[in-house]
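Below is a structure I'd like to ask you about.
One chain of protein is taken out of this complex; the other chains stay put.
Up next, chain A:
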């Protein structure tokens, strides 16, 4: 087995699974969000048409990305925005730092940006003596807890309100034992209002950038991106190069899909369109590659770049719901994280494509029709071929491939499996097989479908 610097998904899931009631609560909460998504999607009969349209728009974007980037840059410059290009995370972080240095600023406020998580911007700036306050409530909570977000849309979905109450008691001076969401949110509002009013530089993410107009759109429910940006002297927006869409009118398609898929809302409270800096303000956009152009060259995997970061694949995933976002040890967790991460570092994230049952639910809810579960399957093959898989996994996958390639062996294996389950269940349900740790054995069927069909086909 290749040595990794940290525990893998299965080991980290074990930690999460120690508290069974919490796992059940996490599972049910996310499934509830998934059900809200279904109600919102079913509320508009054209939802499937929108998914198909969005998917094709993104195909067009990826196949013309170099032109769209040039077009976007030209229009953004004409709008008075300063455009930067960053080949990787380190360059992105240096650019942000250089802007802060130019303005002699040591404290900034930031709204949600998974890209800055990917680049580990907060840690980098911390090392340069810069304080960063995350202003999204969920992100503020995990920041105070010194943890990464566990979900791209719901950053502290793994935390109970009592734990959040304790964090607020320690850091923001709320009464001990206070865990009422209303009171805690009001406390954060007061605390962050002071922050918004005193920070001269604000950083935001970008949900969509429009090649045709050079504007970008930021979506929030809290209004934190706008509070930061409009009160600041300098607004820095960080975006992955895949966030481009060709025309303004395409926002109609994407904004109809994004929040319905994410939380089941018809749209976010704020869909803010930033086109020019306000008078006297400086506005920067950092276009970040960080592995995206390489992923674009991987034919089997480039579709992952269509992602609009709604999180629907996480909410529906039976593995994510029961293992928690931190078990993915990557800025982006869940099924989409598991197909994006190996592109950045195949060895470090070799375990993630295996953290799936390949049930396909992720692909079914994806608003831009990314073939997520097919890509998980394909990554497994690449990872085994490249020699990055754990030994147990590569041996069992070889055995499986061998069995599935021979019809006689397959029939024999099926029969002996049923016999084992019937007469010697301990042979599979034992300490060697972690799958059975929290499970009862099923009743084995008396015969296989093949045998039944042979008898009944007439």
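Following the convention adopted for this analysis, a contact is a pair of C-beta atoms (placed from the backbone, for glycine too) under 8 Å apart; a residue touches a chain by one contact, two chains touch by 3 or more; residues count from 1.
The rule is short, and it goes like this: contacts and distances are computed from a predicted model.
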Listed names "DNA-binding PadR family transcriptional regulator", "5-oxoprolinase subunit PxpB", "Lactate utilization protein B/C" or "Divalent metal cation (Fe/Co/Zn/Cd) transporter", with the criterion being the UniProt name of the chain not displayed: "Lactate utilization protein B/C"
Residue of A:45, A:129 or A:173 touching the missing chain in the full complex: A:45
Among A:69, A:359, A:397 or A:413, residue touching the chain not depicted: A:69
Residue, one of A:93, A:268 or A:316, that touches the chain absent here: A:268
Contact footprint on chain A, counting only the chain that is left out: 29, 32-33, 44-46, 49-50, 52-53, 56-57, 59-60, 62-66, 69-70, 85-87, 91, 135-138, 141, 154-157, 160-161, 164, 181-182, 184-186, 188-189, 192-193, 196-197, 221-224, 226-227, 230-231, 241, 246, 248-249, 251-253, 255-256, 263, 265-279, 287, 289, 293-294, 296-297, 299, 302
